[in-house]
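Apart from one protein chain that is not included, each protein chain of the complex appears where it belongs.
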Amino acid sequence: METLVAAYLAAGVVVSTYATWMALQNHRLARRLAELQALPPEQASDRPAHIQAA
Amino acid sequence: MRNSTFTGLPPMHLAVGGLVLGLVLTAILLIFCVAPTEATMGDVQRIVYLHISVAWCGLLGCLGMGACGALYVARRNLDWDHRSQAAAEVGWLCATLTLVTGSLWAHEAWGVWWTWEPRLTASLVLWLIFAGIFLVRAGINEPHRRARIGAVLAILGLGDLPLVVMATRWFRGVHPVSPEMDQQMRLILLAAVVSFTVLFAFLAWQRQRQLGLAEQVAELESHADAV
Partner (left out) sequence: MAASHGLRAFWWIVVKDLVAEARARRAWPGMLLLGLVVVVLLAAQVDLLPDQKLQVLSGLMWLDVFFAGTFALEGSFAGEREDGCWRALLLYPLSPVVVFLAKVAVNVVALSLLECVLIPALVVLADAPLLHRLLPLALVALLGNLGFAAVGVLVGALTTGLSQRSGLLALLLLPLVTPVILAAAEATRLLLTVGLNSQWWCWIQLLAAFAVLFVTLGILVFEFAVEA
């Protein structure tokens, strides 16, 4: 009986971990995409402000 | 239509995802509550529904990986590489689950966790092929190069597929050729296979979409850095 539960639990854990990871990635990517598309070209840089100003 | 702020998914995709989840939960309900208990092995036999479903999806993932790789070779469109990678990821997860569930079942049925019989060996080799391809892909940064190398390896990896599928018919081993099931069990098995296939297809579809998105972001970031 434990074997049965272990098998389905393993499947559930694998699938939900993968799905959650993808959801978090999606969240991060969608936000980053919105940021990049919203900014005007001169300001859209990854360099920190103090280097950018130099 | 605005994307949902949390998951970055359009509401339509979320709705489909909900339906898919419902389908899978129904299948699991069927497996645990409706399927009759098998005479010799008892409740543990219910692993078979999961095992066959994920095994089928793993093979489908390998086939998808190879086919999309071949389509990249033909079309040179990175979308095909994203589909190939998504199919490979989902296929590998399914291959892992196949080995795990199979091993758990083997411990109950045969008393051992593993045996070097043809189908198991070929399945482990398939798992290793997936893993090797991921490792190589991870080490390459340029998208088209990664796609090209991934595609060739994926096509080569297809060579193991007929071995896994036909192993029980071509060689004498201990893995059962087909499950001994009555009509009701077979119907539930079909339901399980279909719902898990839909689930993994949905995951692969979302992953492929995500890879395209990541590609877009990377391009915009490199343009921004160049300014």
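Things to note:
Order as written gives the chain letters A and B; numbering starts at 1 within each chain.
We adopt the following convention: a contact is a pair of C-beta atoms (placed from the backbone, for glycine too) under 8 Å apart; a residue touches a chain by one contact, two chains touch by 3 or more.
Bear in mind that the values here come from a model prediction, so they are computed numbers and not experimental data.
Shown chains touched by the hidden chain across the complete assembly: B. Among B:104, B:153 or B:217, the one in contact with the hidden chain is B:153. Taking the complete complex into account, residues 73, 121-122, 125-126, 128-129, 131-133, 135-136, 139-140, 145, 148-149, 151-153, 155-157, 159-160, 163, 170 of subunit B touch the chain not shown.
Going forward, only the chains that are shown with their structure count from here on.
Centres computed as Cα averages put subunit A at a distance of 22 Å from subunit B.
By the touch criterion given at the top, residues 1, 3-4, 6-8, 10-11, 14-15, 18-19, 22-23, 25-27, 29-33, 36-37, 39, 41-42, 44-47 of subunit A touch subunit B in their complex. Those residues of subunit B that touch subunit A in the complex are listed here as 3, 6-9, 28, 43-44, 46-47, 50-51, 54, 89, 93, 96-97, 100-101, 104-105, 107-108, 199, 203, 206-207, 210, 213-214, 216-217, 220-221, 224-225, 227.
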